[in-house]
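One structure coming up, written as structure tokens, with questions to follow.
After this line comes chain A, so read on.
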Amino acid sequence: MTDAGYVIAAYGVILGGLGLYALALWRRLRGAARRDDDAA
Partner candidate 1 sequence: MKTRILGVVALAAVIAATFVALVVVPPDQNQGDAQRIMYPHVASAWLAYLSFGVTALAGIGWLWKRDLRFDAVAVSGAEIGVMFTAFAIWGGMMWGRPVWGVFWQWEDPRLTTTALLLALYVGYLLLRRLTDDPERRATRAAIVGLVAAVDIPIVHFSVEWWRGLHQTATIASPDRVLNPAAPMAFVGTLLGMLAAFTLAWAYLMVRRYQLARRELEREERGRIERIVEARSNPVPSEALR
Partner candidate 2 sequence: MSTLASDTRVALAIARKDALAELRGRHATVSTLFFAAVVLLLFGFALGPDSARLAAAAPGLLWLAVVFAGVLAVNRLHLLETDDGALEQLALYPVARRAIYAGKALAGFAAMLLLGLLVLGAVGVLFAVDIAGAWLPLLATVVLGALGVAAVGTFYAGVTVRLRAREVMLPLLMLPVLAPLLLGAVKATSAALAGDPFGELGAWLQLLVAFDVIMVVAGAATYGFLLED
């Protein structure tokens, strides 16, 4: 695997970023849902 460093860095950031963003969204959504339940 030539230039493995760059390939891993590229895939790592992009896929990792997608995962982190999905996680952050899920957490924000859960927070919002709970806040709405409390308010209701």
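Criterion: a residue touches a chain if its C-beta (ideal position, glycine included) is under 8 Å from a C-beta of that chain, and two chains touch if they have at least 3 such contacts; residues count from 1.
Basis for inclusion: all candidates are chains of the complex that A comes from, given by their letters.
No experiment lies behind these values; they were computed from the predicted model shown.
Looking at 1 or 2, the chain of this complex that touches chain A is the one numbered 1. Put simply, chain A touches candidate 1 in their complex at residues 1-4, 6-7, 9-11, 13-15, 17-18, 21-22, 25-26, 28-29, 32-33, 35-36, 39.
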